[in-house]
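Missing here is one protein chain; the remaining ones are kept as they sit in the complex.
A, B and C label the chains in the order they appear, each numbered from 1.
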Amino acid sequence: MAQTLNIGMIGYGFMARTHSNAYRKVNNFFDVPYQPVLKTVCGLVDAEAKSFAAKWGYESSCTDWRKVVESKDIDIIEICVPNNLHAQIAIAAAKAGKMIICEKPLALNSEQALTMVEAVEKAGVANLVSFNYRRVPAVTLAKQLIDQGRLGKIFHYRANFLQDWTISTEVPQGGMATWRLDVKAAGSGVTGDLLAHCIDTAMWQNGPITKVNAMTETFVKERKSVESGKVEPVGIDDACTFFCRFGNGSLGNFESTRYARGHKALYTFEINGEKASIRWDLHDLHRLQYFDHRDESIVRGWRSVHVTDGDQPYMKHWWVPGLQIGYEHTFVHQAADFLEGLAKGKPASPTFREALETQRVCDAVLASAKSGTWVDVKR
Amino acid sequence: MAQTLNIGMIGYGFMARTHSNAYRKVNNFFDVPYQPVLKTVCGLVDAEAKSFAAKWGYESSCTDWRKVVESKDIDIIEICVPNNLHAQIAIAAAKAGKMIICEKPLALNSEQALTMVEAVEKAGVANLVSFNYRRVPAVTLAKQLIDQGRLGKIFHYRANFLQDWTISTEVPQGGMATWRLDVKAAGSGVTGDLLAHCIDTAMWQNGPITKVNAMTETFVKERKSVESGKVEPVGIDDACTFFCRFGNGSLGNFESTRYARGHKALYTFEINGEKASIRWDLHDLHRLQYFDHRDESIVRGWRSVHVTDGDQPYMKHWWVPGLQIGYEHTFVHQAADFLEGLAKGKPASPTFREALETQRVCDAVLASAKSGTWVDVKR
Amino acid sequence: MAQTLNIGMIGYGFMARTHSNAYRKVNNFFDVPYQPVLKTVCGLVDAEAKSFAAKWGYESSCTDWRKVVESKDIDIIEICVPNNLHAQIAIAAAKAGKMIICEKPLALNSEQALTMVEAVEKAGVANLVSFNYRRVPAVTLAKQLIDQGRLGKIFHYRANFLQDWTISTEVPQGGMATWRLDVKAAGSGVTGDLLAHCIDTAMWQNGPITKVNAMTETFVKERKSVESGKVEPVGIDDACTFFCRFGNGSLGNFESTRYARGHKALYTFEINGEKASIRWDLHDLHRLQYFDHRDESIVRGWRSVHVTDGDQPYMKHWWVPGLQIGYEHTFVHQAADFLEGLAKGKPASPTFREALETQRVCDAVLASAKSGTWVDVKR
Partner (left out) sequence: MAQTLNIGMIGYGFMARTHSNAYRKVNNFFDVPYQPVLKTVCGLVDAEAKSFAAKWGYESSCTDWRKVVESKDIDIIEICVPNNLHAQIAIAAAKAGKMIICEKPLALNSEQALTMVEAVEKAGVANLVSFNYRRVPAVTLAKQLIDQGRLGKIFHYRANFLQDWTISTEVPQGGMATWRLDVKAAGSGVTGDLLAHCIDTAMWQNGPITKVNAMTETFVKERKSVESGKVEPVGIDDACTFFCRFGNGSLGNFESTRYARGHKALYTFEINGEKASIRWDLHDLHRLQYFDHRDESIVRGWRSVHVTDGDQPYMKHWWVPGLQIGYEHTFVHQAADFLEGLAKGKPASPTFREALETQRVCDAVLASAKSGTWVDVKR
């Protein structure tokens, strides 16, 4: 019988749903030596916390996250709240000796992130930042192909994250649904929310980014605040483009915006190596595009790989070839990897320490956009 | 508090997994007035039934389906076993007053199917056949567009279901993994297994098929039997093509095979109407292709609709626009519709009675392939 | 200096343009030992023939095709007029000892086609039927791959030719622009016009078709006649579907219609072999889709081959890799192959004799649609 691990969920929004679903499913599909138990969920509004608990089968709910953090019943703290709350919860949880899984980006900035890293390392608790897109099977497969050296020397890394949901000036800032537009809650705009995903994947696949040169823009300069009810200046970046150098000599080009009409959540990346190239996008996440120059020339072309076979990452746990999985499965994979890592004493990636590097690139990007010059990424 | 409904699962194979998963998830994502409980699972091998029960949280397991059918604890019987067992289980379950959800095809042939229909109708029990692909959001959206009259008069309906997993002569027939190749267990080959899906969707969208003309082929004439250990003649159709007439005057063209190298489970359909056309395929199930001739001519083209928005069928229950769901969700939708129909006294489709029509088309197809002539579909 | 060959063009419509363009370009791009000269063009209306001559650089024009056929100045007769005129012109041209290039389909039916075959063979003149799609580079590449045995044993051949230009009941029959809807001029509808292309390519790639089973439909039963000005019954097939057996044991499925809303000229084919599969479509004619099961499993997928490289058929004669050619180039390739064949004494395909086979399949298809049963293809 698997050992139970009690989950204390902080937050009851979108991300709380993805993580709760993962814990409910992981043992049905993966042989992991732990059985997560949805113990308690915590959120600001009591009725909503109760309702979430009922929906997802949490044993209880509350409104004070400190109680959860301090509870002896809880093994893992899940941080699924706005970015400005991550640090205090994580540091308290670390002090209380809890394992922590924190939504991305780790913190508002790298200084804050560093304090979190120090806290979990001092406490010696297992920790993970939820950069879930690493665990799309096609993305994991891309990583494997790169690690096997199939691409040869890398020349280019290109990534976009394009959305279109904030084009209307009627979208407010702040509140439960739109805190990502409020700089106080989010820290930054697309840089921390979307480019952080791209940067995490990129450095995982292609090594460290050493310096960056960026441009940002805020298209809608003021929006109504949900909290104050007044029109207030917008402090976030609506769009951000940067190019960069990787430590391995390759060039990077990254762009994100919430003003790309026609794209709901189009995260794409492409890697060009001497011998092969890879492309992927989130709108058809179960496919990997692969071009291998070693293929015989007359039948050489981009291969559209339908990543649903048992020998491709994670897929033997699901259905049969040809039947695709979706977005939510990345969180199940994350849970499985975390629990497996726990059993083996080998932490799953990215830890807080690893996520700090992404935060540092984000900081350099925002600094470069301000200064209009190249900025070195701090180490 | 939702009323509980106890599930008795007959079978512990692939389909038992999809249905079990659906029951575990449905209340997390849908507000339905019933709470399914995974009560007992039944299968031939005791150890495997136990293992399945542990994996999925069934309270108990057994090896005699009659006990499940007769148990007072059970409200719904799930029939997830090979086709040749459907009828006896369903008829016994109906007599015991249980609700029944049966995997497709309903039976080995329409005579047998008719006895099942009569049994459930006599008993007055809720019943459903699991033609799950109706509940892919893009497929349901297609149905809505047709019902709204957007396509105008229909000229053509075209559907394929292409696989490639039985090309090797080393694949055996019979047994747990390959019973679909054994005519005794399956009744037919691609006709009942794959074309039944196409026919069900087609008649749901485009009305009755009145007559058919078919060709079948068995490429590999003999295979080793898992049961006997000997090489035996193959009785199923490896491939089947038919054209047909619909009651509304449109023409149909259907094909299925397990010898289409490169296609794992490529179910596709296309409907051509006077004013608009629709295409869909299972390999990218979250997309609907839509062409509207009323669009302004210079910018007219096939639209690739990413069916992930809250105003598209089922999608408000899942994540946010741009984030796709997959295969398994069709079973969650089926469970939700069944439970909702139960509460409203309005059965979900297709009932056994409706699935009988699909069986009759399959029978006509197989008869036509034998006779080499047009065969009318029995009414 | 290349030897000149004088062209006598019968017709000044769409096909006369494609052939004239081919003759004007062939020597710029191919090293062929003949230089075609646009000598004379012949058509019903004098002013239009003159205008066509001026536009394309023909030295003269006339209105009586017999004069062209009998002229000592003419080496090659081009037959680019409605189908009902092919036979008489071809037979006269053969008697006059002219080489003949005839638009497809060769004749109204196979009896008529046979008289044409006998005429050219008796006269010993070079002859070709313009099934131009064979000479799309991607289609020729497909043929090469098949001939190299890369696909292994063939299981399935599937082809469609879908259009949507006759859906409106306002489209008339007969006349210059719409003779294809007039059974007297065209002989049949989509069968002779569109399926003839599919059948020609299919038998070239996959060998003879031995028997067929077909269904046809005429959706619009009467249309105004351009000639009579009156509404008259429509004699052509608007849509035709057939399945068939090839001599090599593979199954065929063919469909054509002019009522597939959203498709302008979507000729597609797919061939499934034991080891590899191929797909192609006319709307993106410069691409070949290729799936090779021998590819390593984790990166196996359909390859989208951009057929624009110098080592792919015909392409070294054009531009540089990545730069696509289009529809009209197929006629240039046809002209080049014909002239090269002439020089080498090895006729280009398909000759009248070869095209007769396609005509026989068309006849069998139409006969089967009438009888509702399988019909053997005459040999």
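The working rule: a residue touches a chain if its C-beta (ideal position, glycine included) is under 8 Å from a C-beta of that chain, and two chains touch if they have at least 3 such contacts.
On a predicted model such as this, the values are computed, not experimentally measured, just so you know.
**Student:** For the chain left out of this view, which of A:Lys67, A:Lys122, A:Lys275 or A:Lys344 touches it?
**Tutor:** A:Lys275
**Student:** If I consider the whole complex, including the chain that's not displayed, which of A:Asp182, A:Asp200, A:Glu255 or A:Asp337 touches that chain?
**Tutor:** Answering carefully, the residue with contact to the hidden chain is A:Glu255.
**Student:** Since one chain isn't shown, list which residues of chain B touch it in the complete complex.
**Tutor:** Counting only chain B, the missing chain is touched by 141, 144-145, 287-288, 290, 292, 295, 297-306, 309, 311-312.
**Student:** For the chain that got dropped from the picture, name the residues of chain C it touches.
**Tutor:** Interface residues of chain C facing the absent chain: 14, 18, 20-21, 24-25, 27-28, 55-57, 163, 165, 263-266, 282-287, 306, 308-309, 318-329.
**Student:** Considering the whole complex rather than only what is displayed, give the residues of chain A touching the chain that is not shown.
**Tutor:** 151, 155-156, 158, 162, 164, 167, 213, 215, 217, 219, 239, 241-243, 245, 251, 253, 255, 257, 259-263, 270, 272-277, 291, 293, 302, 372-374
Please note the rule applied: only the chains that are shown with their structure count from here on.
**Student:** Is the contact between chain A and chain B built from the same residue numbers on each copy (over half shared) or from different ones (under half shared)?
**Tutor:** Both copies touch with mostly the same residues.
**Student:** I'd like to verify one number: the distance from the centre of chain B to the centre of chain C, where each centre is the average of its C-alpha atoms, in whole angstrom.
**Tutor:** The mean C-alpha positions of chain B and chain C differ by 42 Å.
**Student:** When the C-alpha atoms of chain A and chain C are each averaged to a single point, how far apart are the two points in Å?
**Tutor:** Whole-Å distance between the two chain centres: 55.
**Student:** What's the distance between the Cα centroids of chain A and chain B, rounded to whole Å?
**Tutor:** 36
**Student:** Find every residue in chain A that makes contact with two or more other chains and list them.
**Tutor:** Residues 287, 306, 309.
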